[in-house]
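For this depiction, one protein chain was excluded, whereas all remaining protein chains were kept in their positions.
And now, chain A:
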């Protein structure tokens, strides 16, 4: 499995102690280097197991999809083979037209639709932000290796939320959870094992909320006196919301939490983030106009005398140009992700249902024929697959 995230730059959470450590202490051995937060992140299961390149990710989904397609086709083939003698031409045609497995894109649509559902339900249950984030993450990871044709996504919505509660230390007993979620114990627990197994027993998530908090503290330090605190509070809340939305996309597989965070702040206020990054990592502030530059230096010198040097110096050779490129790519992915309409989701869910239950498709056809035979056109209201609302 490839562990490569394209051009991961050294972004450290700026408020962590390890970044301050330099090679200055004479008592330390010459090759002394403290492990950075970046090194630690590379050891996390989120990075080891759940980070991909775009191609990796696509490949993985393709494999899952292909495997399920083969299974469905085999079942369909058997079904047709068994009933061959009794099937009419009409029925055969209907089967061929409507009972076909989902494509990778269709699966993806359904997963996206239900991820949103997970978010809505978890929010409805008044769960803390981190629990909601973990629910979404678990749900999406489950369907990287499992097809919606093998596991109906609606059967995993509550299971993932319930496991996320426990994993994030927000314990609710299964009975009270079932009551609140209008589900039942058996349904919630049925796939819990399968879920944990599919998650490769990797349960710790690094969501971008902590980096967001860290960056906001740091922005206020670096741009001290130049940002309106009330305004900062407002965009903090907006960014937090956007992070949750970002978790509904593939972005989390492609970029690190701080990269996603910077991209989101940039989408909210490009000027703020470029001023901050320039001050923090820029070699010199050439992009600013003369006036701004003067003013900035003056402000900083007045408010934090003597500290300007330390604060603006880069602690671990982050190349601003490279960093900006990565953030740009991240913004690109975020802007391109679109949500799935209910109509599309319904269509795919119906297709998913029929390819797994061809006999129901035939029953439906029969009823339709009977109804048109009766000529009063009253279609029976029963047996339509539902996308849960």
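Basically, a residue touches a chain if its C-beta (ideal position, glycine included) is under 8 Å from a C-beta of that chain, and two chains touch if they have at least 3 such contacts; residues count from 1.
The working rule: contacts and distances are computed from a predicted model.
Participant: Given the options "AP complex subunit sigma", "Phosphatidylinositol N-acetylglucosaminyltransferase subunit A", "Translin" or "[RNA-polymerase]-subunit kinase", which would UniProt use as the protein name of the unshown chain?
Facilitator: Matching the unshown chain against "AP complex subunit sigma", "Phosphatidylinositol N-acetylglucosaminyltransferase subunit A", "Translin" or "[RNA-polymerase]-subunit kinase" yields "[RNA-polymerase]-subunit kinase".
Participant: In the full complex, which of A:163, A:331 or A:348 touches the chain missing from this view?
Facilitator: Final answer for the missing-chain contact: A:163.
Participant: Could you tell which one of A:31, A:85, A:126 or A:173 touches the chain left off the display?
Facilitator: If we include the chain that is not displayed, A:173 is the one touching it.
Participant: Based on the whole complex, identify which of A:203, A:320 or A:371 touches the chain you can't see.
Facilitator: Of the candidates A:203, A:320 or A:371, A:203 is in touch with the missing chain.
Participant: Contact with the hidden chain only, please: which chain A residues?
Facilitator: Given the touch definition above, chain A has residues 17-18, 35, 40, 43-45, 162-163, 166-167, 169, 171, 173-174, 185, 188-189, 192-193, 196-197, 201-204, 210, 213 touching the missing chain.
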